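A single protein chain has been omitted from the complex, and every remaining protein chain is retained in its original position.
Letters A, B and C name the chains as they come in the text, with residue numbers starting at 1 for each one.
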Amino acid sequence: MDFHTPSSFEDASKRAAEATGLTRFLAGGTDVLVQMRSGTVLPDTLIDLKHIPGTQDITRTPDGGWRIGIAVSGARLGDHADLVADWPGVVEGMELVGSTQVQGRATLVGNLCNGSPAADSVPGLVAAQASVEITGLTGVRTVPVEDIPAGPGKTTLSPGDVISGILIPPRGAHGGDAYQRFTPRTEMDIAVAGCAISLRVDGDTITEARVAVGAVAPTVRLVPDAAAALIGSTLDDTAIDALVTAVRAACNPIDDKRGTAEFRTDVAGVLAKRVAHIAYSRAKGDAQ
Amino acid sequence: MSELTVHLWAGLRRFTGGLEVVTVEASSIGKMLDALVEAYPGLGPIFEAGISVAVDGEIINGGRHRPLAPSNEIYLMQRIKGG
Amino acid sequence: MPKDDIKEFRLVGTRPNRPDGLDKVTGRARYGADITAPGMLWGAVLRSPHAHAKILKIDTSKAEALTGVKAVVTRADFPTGLTGEEWNLQENTMAGEKALYDGHAIAAVAATSSLIAQEAVRLIEVDYEVLPHVTDVDDAIKPDAPVIREGAADASVPEGMPPNVVKYFEFGRGDTAAGFKDADLVMERSFKTEATHQGYIEPHACLGQLGADGKGEMWVCTQGQWFIRQMCSAVLGLNAAQLRVTPSEIGGGFGGKTTIFMEPLSLALSQKAGGRPVKIVMSRSEVLRATGPTASASMDVKIGMTKDGKLTAARAEFRMQGGAFPGAPVDMALYCCLAPYKIENVEHIGYDVLANRPKCAAYRAPGSPMGAFAVESLIDEMCRKLDLDPMEVRLKNAVREGDQASYGPTFGSIGLVEVLEATAKHPNLSVPLGPNQGRGVASGYWFNHNGETSVSMAISEDGTAQVSVGTPDIGGSRASIALMVAETLGIAYEDVRVNVVETGALGVNEPTHGSRATFATGKAATIAARAAIKEMCRRAANEWGIDEEAVEWVDGAAQPAGPNAGDYPPMSIKDIAKNMGSTGGPISGHHESVPDGVGASFGCHVVDVEVDPETGLTKILRYLVVQDAGRAIHPSYVEGQYQGGAVQGIGWALNEEYVYGKDGRLQNPIFLDYRMPVASDLPMIDTMIVEVPNPGHPFGVRGVGETGITPPLPAIANAIQGATGVRMSHLPMTPTKVLAALKASQE
Partner (left out) sequence: MSKIHVTTVVNGDEVEFLADPRETLLDCLRDHLGLTGSKEGCGTGDCGACSVTVDGVLVSSCLMLGVEAQGKRIATIEGMANGEELHPLQRQFVEHAALQCGFCTPGILVAAKALLEKNPDPTETEVRYWLAGNLCRCTGYDKIIRAVMDAASEMRGAA
């Protein structure tokens, strides 16, 4: 196995494009090392991105949004008070990935590129309308987060593409987001269903909303009908019922060892209801 | 030698002509088991697979030497194992 | 003379630091994988990806050609002609004609590094003819199920039974038909439990060395070094005395480390590699796929009860699969399931059934938790139906000394009534419950075990004592044995060192299993200490020139008694030890036996749960364990056994299970998906130690290790019914199952 530590994303992209056999990028490594250990993925080339300047940084962008380096761990994300204040839902999604120990290494980009439909950090990013910056052989481009996963274990990235940053838009006034997942254990588990909601209010009325669900379809899914159910409402029972119905309608899960399709669909609706209340009260500035 | 009353388990009745309680002449656990096999050869493989003997409520493993008397309450049991 | 009727204790019942504590908090303690040897090779094992397949051909040539590979073994390298359980062990160690389960070992490699060994394993080519498989017990017992092994049934199985039934078991007494007629309520229900794994955190690991001369050594994490010696010798055709087995510190066992898995492979590889030592460390997925799970069970129970709560009759019919080999603990499940109840008319029927799963190993009170789940659940449901207090019903029917057990014999000293009475008074029972909350109660029973035991102790030159024991210390047994020996000798706890020794140092010992270490090794060590006291009294008597019968041992010193009382100042153990070289030589004591006087242990658990009605998630709010310890030598480690057993039971009840896919492969062979309880899932586990001394032990000890895993399964099911009104009859009670049951009950 070849091991590289490039000092720029352009170099990383070039090395990945030139490599023969199986190539993996290494950021936090919490998925790649597990796959190597079990023998399910035995890379011929491993490219460690952490030596590239800026990969460990969380920076405020000029427009008031955020740029998150690709090697920023969940623990660092959670320790960043300003980011947590802006996007608590994004951060709490990432913080649900694995144990305290895993949090010391695991990254948003890794969670995204692993391609799991149950990735806990992805619904929050999708609801937040986050995007990723991709450095490829033809240059740098920006793509919405929801366009990256292509199905379980698959992404839309091409050989030579390397994600070089995560961009989260400015929170703006009267906004709030939240994420919850359901797992049989309190910790150390893979989501059986997950839901993230980001919304904005004007007084008591919801003016903007994005709803994303995880673990209930081959990829994390944005549910515009669910958002529509919220917009214009004051999160009254009718709106909640419509939200739950829309979320359940968007579910297309499988039966597997972690839960039946029926259970996942039911619980996605329950989570949507609970998450909507949290996001709503965060948007209104109520104490949490 | 003295006559012992031995309680088997129901599954063994087909080796003893339908009896679940049998009597044998013996003075120890080992001699009792041997006498049972002599009287009812079908019990041999069962005993070889592992047997415990409860004497007056105490479950005994590997105690062929333990003396027995007619006053003892004797139950044969599957060999007790533990984790 | 040594005293054997001590009632007041100086040390027994105190809580000193364990002797191996410092090693274990500093990382110094050496476990199975922590040792290396000069010239050491690394082993790796190729495992079957199929649940059931004929092995047509194994081509190891590419693996053998890889640089660094020093040996490859397959079943062809093992002796033939074994029978019975020895054949089973050999077949499980390495597949012969067929792979019998997903994870069954097919070949093994030794190489100069772990990475090379793993690469070599991937180069081995196997041609399989995949056969139909069966993994569920109810499918496996069908007459037309795929036949796992012809002729595997033992003599207990009458003709005409389905082909995978390998053992049939039936016992009972009274007249159940009449008993059911006397009942005001007769209920019948079917229950299922899924296979669970012992879940010890330390994967199996060993370092084996075997020369061409048949002399070998092994370092291994095991509950029983003699079992390893005997089983490896049998499987490989070795002379047992030529194999020296040293137990490492052990990272948990719970019954799962009382047998062999890859240990013979390290020896076979070593011999083929010219005697170089070979270390094999299992991965977690190997542990889950190929070692120790317990059986899964399908059970029908029928019980009769009068309207005032008297049990009149019970019938239990259990089917269990314990993998592709005989040995599911269906007999133990049946023996224990009704043991807490005085009941005249009982009928028990059991079937041990083969399935394409790994060979089951013992797991803490093997069988008892499954049977308790069925019986204790149904009794609770009947109490609810008759509006009776489940604690009162348990007390009303509780067995006492002199009662006939459900499995036949008359109980000696037991403490069930004391346990139930203590439970009923515990404050946890009067905590008010909120919405969606429920309380569940259940009892549990385990026999406990004695087993072959050999202990040796010696007095050191300075009057301290060393004790050699053969039972590995899994949960603090060094401390409890040191307490008993120090108490007996009349010296300080710190003046006793307990060593867990290798097979060359003592006679045969059974493993630390069956809740026996503190009982059996403790009893043998106490008897050995008394032998040393007798010798020390004799030395003092010789010095004083008096009859040795006229010397007694008081507070760690010989002193003249009877007519000679006060004639000489006491001679301390230090004085005697200092001069022992000139008074007759070394002073020691030893004891070898299968100790009699085993005392059974009953327990009762009370759990409060809250069930989320929208997701089916069960949260444990409070948990209480009450159990009879006979006498707690070191109460902290007794509590530890209670708490650990309860939490294993909680895992079994709520989330743990072996999930097999349609392809017969294990779907969840990692800790992420084999969901053992984590710290945040649990409250504190309250304990109460009841002490009804066991007359068969010098200090009154009953084994305490196993009973505690039994009540949680039904107690939680009972609490869930209290919280939701829904009766869960299939473990684990996952949110998916609970929510489905809730929805079904509302339709």
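Quick note on the criterion: a residue touches a chain if its C-beta (ideal position, glycine included) is under 8 Å from a C-beta of that chain, and two chains touch if they have at least 3 such contacts.
Nothing here was measured: the structure is a model prediction, and the numbers come from that model.
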item	value
Which displayed chains the unshown chain touches	A, C
Of C:Ile201, C:Ala241, C:Val431 or C:Val554, the one touching the omitted chain in the full complex	C:Ile201
Options C:Gly103, C:Pro247, C:Pro340 or C:Gly476, residue touching the unrepresented chain	C:Gly476
Given C:Tyr31, C:Trp87 or C:Tyr568, the one touching the chain that is not displayed	C:Tyr31
For chain A, residues in touch with the removed chain	1-3, 26, 28-30, 33-34, 36-38, 46, 48, 50, 73, 75, 98-102, 104-105, 186-188
Missing-partner contacts on chain C, residue numbers	15, 17-18, 20-31, 33-34, 36, 113-115, 198-203, 249-254, 281, 283-284, 474-476, 634, 636-637, 639-640, 643-648, 670-672, 676-680, 682, 684-685
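As a convention for this text, only the chains that are shown with their structure count from here on.
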item	value
Centroid comparison with chain C (C-alpha atoms), farthest chain	A
Chain pair that, of all pairs, has the most C-beta pairs in contact	B-C
Computed distance of Cα centres, chain C from chain A, in Å	44
Distance between the centres, which are taken as Cα means, of chain B and chain A, whole angstrom	67
Of all residues in chain B, the ones touching two or more other chains	none
Contacting residues of chain A [partner chain C, same complex]	37-39, 182, 184-190, 192, 256-260, 262-263, 266-267, 270
Partner chain A, residues of chain C touching it in the complex	118, 122, 283, 285, 614-617, 654-655, 659, 667-668, 670-673, 675, 677-678, 680-681, 734-736, 739-740
Residues of chain B that touch chain C when the two form their complex	7, 9-11, 14, 42, 45-46, 49, 54, 56-63, 66, 73, 75, 77-78, 80-83
